[in-house]
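See below for the structure under consideration.
Left out: one protein chain. Kept in place: all the others.
== chain A ==
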Amino acid sequence: MLSKASYTQLGSKLDVVVSVVLSVLSFLCAALLCLILWFLISESWTLIASGQWQRFFLDEGWYPLEGLYAMTPMIVASLALTLGAVLIALPIGLACAIYLEFYARGLPKKAFRSLLNLLAGIPSVVFGLWGLTELVPLIAAIKAPGTSVLAGAIVLSLMILPTVALTSAAALSGVNRNTLAGAHALGFTQKTMIIAVAIPSARSGIISGVLLSTARAIGETMVVLMVAGNVVQMPDSLFAPVRALTSNIALEMAYALGDHRASLYASGLLLTLIVWLLAYLASYLNEKSRVFARV
């Protein structure tokens, strides 16, 4: 029979084992992240080092086989697609969130929420397929070729819409009930209460959700590959076909060698850094909004 003392001893030994295993696992996760970063840097080093990275912005165009690596058109295209998607998804997503939190009740509320969750679960290739077969012809009817910034932004916006809507809804539901009761007690209309009190109270959470969605949109590859046109050029209108940084990697990695290959890794590095920055800002704001809600 074990005495009380040996129980404790056994317990503390087990504690040590568990803590070591958990530390090793967490360390591995963190190390993996560093490994990816190191891998991206080392593979693109030949072009990053010795000031060569400037060529990404100064070269005359993207002709990798001739040693010209200007990424500016693709960076601008990625930003335009992302910005367009966010501009479409933000008002619609916010409207969905307001409906969910302040107007929907009972079954419609449940159904609408599950619908948004379902939308979030659709694989991006399916969105791309839909965009290519349904949306692109519609846009082509206005202006050929149809594959364009507009098509990419619309399909991307549908992809990030559930994230914007659900994170905004969560932010709105986190608004102090006491604050909202105060607005009602002053005889505010529902509209004023939502616009002037609830949304400003939830702003950090809403912005945090938008940043996460932005990160998702800028990193998305399949959809933009399928519907944005893949022409490397500075977009001059919403109808211009463009190539995003992500699709560029997917399109060319199969045959890229030497500096060309390094330039693709460099664009991957750039994308990773942008997404990390956005994710960091999002979590910072989220933390801030939680502090806010506690007040």
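Just so it is clear, contacts are C-beta pairs under 8 Å (C-beta built on N, C-alpha and C of every residue); 3 or more make two chains touch, one makes a residue touch a chain; residues count from 1.
The rule is simple: contacts and distances are computed from a predicted model.
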item	value
Listed names "Spore germination protein", "Phosphate ABC transporter ATP-binding protein PstB", "Nodulation protein E" or "Cell shape-determining protein MreC", matching UniProt entry of the absent chain	"Phosphate ABC transporter ATP-binding protein PstB"
Candidate in contact with the missing chain, chosen from A:Ser201, A:Ser247 or A:Ser267	A:Ser201
Absent-chain contact - pick from A:Leu65, A:Ala141 or A:Ala185	A:Ala185
For chain A, residues in touch with the removed chain	176, 178-179, 181-189, 192, 196-197, 200-201, 292, 295
